[in-house]
Each structure stands twice: as C-alpha cells, then as structure tokens.
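With one protein chain withheld, the remaining protein chains of the complex are depicted in position.
The block that comes next holds subunit A.
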C-alpha cells in the first residue's frame, strides 16, 4: 500500500517536471507566439474543434447508452450478441480509414468529420454501458423485483445508478480520444486544430505544429478534468469504493 503510494508520487512528480520543462522550452523559444499572432484564426479553429467533438460525442452518447440499455433488457437478450459483434468489428477499423470511407460516401466537409467521429465514439460508451449494467449484482435485481419494482424502476433506480461509474468512464474515454482524433478532421476538410498541426508538418514549422498540438492536448486534459467533476456529481456516493 505505502510503496505503491511512493511509486505513484514519484511518477507524478516526474511527469509534472517533464510538463514544466516542456513549457519552459517552448515558451523560451517563442513557439506559441504563432497563437498570439493569429489569435482570430486560433479562436475559429478551437471553436470548430470543439463543435466537432461536442456534436459527435453528444450523438454517440445519445445512440450508444439507449442501445446498450435496450440490449440488456431480458426481452432483447438475443440482440446483444449481434449488436456487440457489429460494434466491435467497427472499432477494429482504424480511424483514418473511417474518415476516408466516410469521405467516399458523404463527400468532404464538417458533416463528414462529425459523422465519422460519431461512429468512432459509439463503441467505448456502448461497451462500458453494457459491461456496467451486467456488473450490477444479480441479487440486487432479484431483490428489486421481489420488492415490487416495475421494470423501469429497476432500470432507473438500481441498474443505472450502480452502473453510473462505468458509463461515465466510457464517456470520458470516448470524448478524450475524440478530441485527439478530431485533429484528423482537417484531412477531409472538417476544420479544427488539425489545420495547424498538418500545416506545421508540411512547412517544417515547429511553432505552428506545437501551437496546434499543445492546444489539442490541453483541451483533452481540461475536458478529462471536467468530466471527472461530472463523475463526482453523477455517481451515487454509496457505489464509490476507494
């Protein structure tokens, strides 16, 4: 227990040190000056980026949580195998390939990017929701039934609250991955901070590249932090075990 703590702290301090060193280096070399010189474009790109992430993630949540709930209902038990196989298969396709495929079908642009990233975010959320619901102790469901809960009461008062931690974890993973993957949206004309990253690569300018890449990273870190806050609010106290 204690030695584990020591290791965690060592790693943490080491990482903080690296981050600080990195920012010291980049700021000293004025790598971020590009942002301030192009502040208007920067704002547009960040907003575009967030729009793609927000829209595709929201759609993914709206599709995958209800479908996970549906396939875990006793009535639709048989559907689960089929749906899960399809979803898993979809996830084995690299995200670049999905973008390319979508471009073939939908043409280039913002909508294509949103749709491709939506597809790519479905699985982590779906899979965690299904696993979370399955992990609820069957005795609880039995007790709930025996006490006279109706099916929807079992879902909302027992299954979802006790699966909340897993569901939020799935959403967090999906959104954070999505923020990174959205950098690729530039390739199909979707906009976002990928613009600067790929431009930086093309013209061998670290300043442009880092202005894009570091911003994407920061967005991911901040979002993860915010979602942890949501987790603290949503996950019922009694189901948390430290």
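Basically, contacts are C-beta pairs under 8 Å (C-beta built on N, C-alpha and C of every residue); 3 or more make two chains touch, one makes a residue touch a chain; residues count from 1.
The criterion applied here is as follows: contacts and distances are computed from a predicted model.
Taking the options "Xanthine dehydrogenase subunit D", "Quaternary amine transport ATP-binding protein", "Carbohydrate ABC transporter membrane protein 1, CUT1 family" or "propanoyl-CoA C-acyltransferase" in turn, only "Quaternary amine transport ATP-binding protein" matches the UniProt protein name of the chain that is not displayed.
When you scan A:130, A:158 or A:197 for touch with the missing chain, the hit is A:158. Note that of A:12, A:150, A:202 or A:228, the residue touching the chain absent from this view is A:150. Only one of the listed residues, A:3, A:92 or A:139, touches the absent chain: A:139.
With the whole complex as reference, residues 137, 139-140, 142-150, 153, 157-158, 161-162, 236-239, 241 of subunit A touch the missing chain.
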